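Before we start, here is the structure in question, set down as structure tokens.
Just one protein chain is left out here, and the rest sit where they should.
Presenting chain A:
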């Protein structure tokens, strides 16, 4: 069954169309890896799917309240401890049990440390642990493995696999090989939007001023 389906989607950044004519669908238990050079619009696409910005054209359909979004920055509060940071998101998503997530991301020994004393990789692991406490079936991840070492990447791949096995789905924008051999790969380069001079779509003009 298709959890997330995208049809004819066009997205814009700063008023200029970056991607157009994008269609794909994502089934439960599957992962889709987005690839493409810098600036092709991976982040813009993911922000559009997460509902942070409107699409220029096309439709996105998924069950309501089903998506967990993880951006470049982890949204951690540096003066709160690992446990407090994670506990906050758990109560926002009304799941409340953070122990499995701490264990999964190997954060148990760090749980009383304030977030500002964590290394970049440890912060990232905490940011990814947030996904586990959301309880949402569709993960939308933007460069999830930045600053993770190989062991942590493997840990993360294991967490994604566990999520897929539980009937979840994941959409991951990344440059490196996650070791998720079962994941399909979608290269965004062919969907690059034409400029208006080449007869492409006109972006919303006033957006450039926002």
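For the reader, a short list of remarks on this structure follows.
Please note the rule applied: a residue touches a chain if its C-beta (ideal position, glycine included) is under 8 Å from a C-beta of that chain, and two chains touch if they have at least 3 such contacts; residues count from 1.
Here is the rule we use: contacts and distances are computed from a predicted model.
Not every chain of the complex appears here, and the one that does not is recorded in UniProt as "Heme exporter protein B", selected from "Cell division protein FtsX", "Spermidine/putrescine transport system permease protein", "Heme exporter protein B" or "Hydrogenase". For the chain missing from the display, the contacting residue among A:2, A:23, A:61 or A:79 is A:79, taking the whole complex into account. Against the chain not displayed here, chain A makes contact via residues 50-54, 65, 67-80, 84, 87-89, 91-94, 130, 207, 210.
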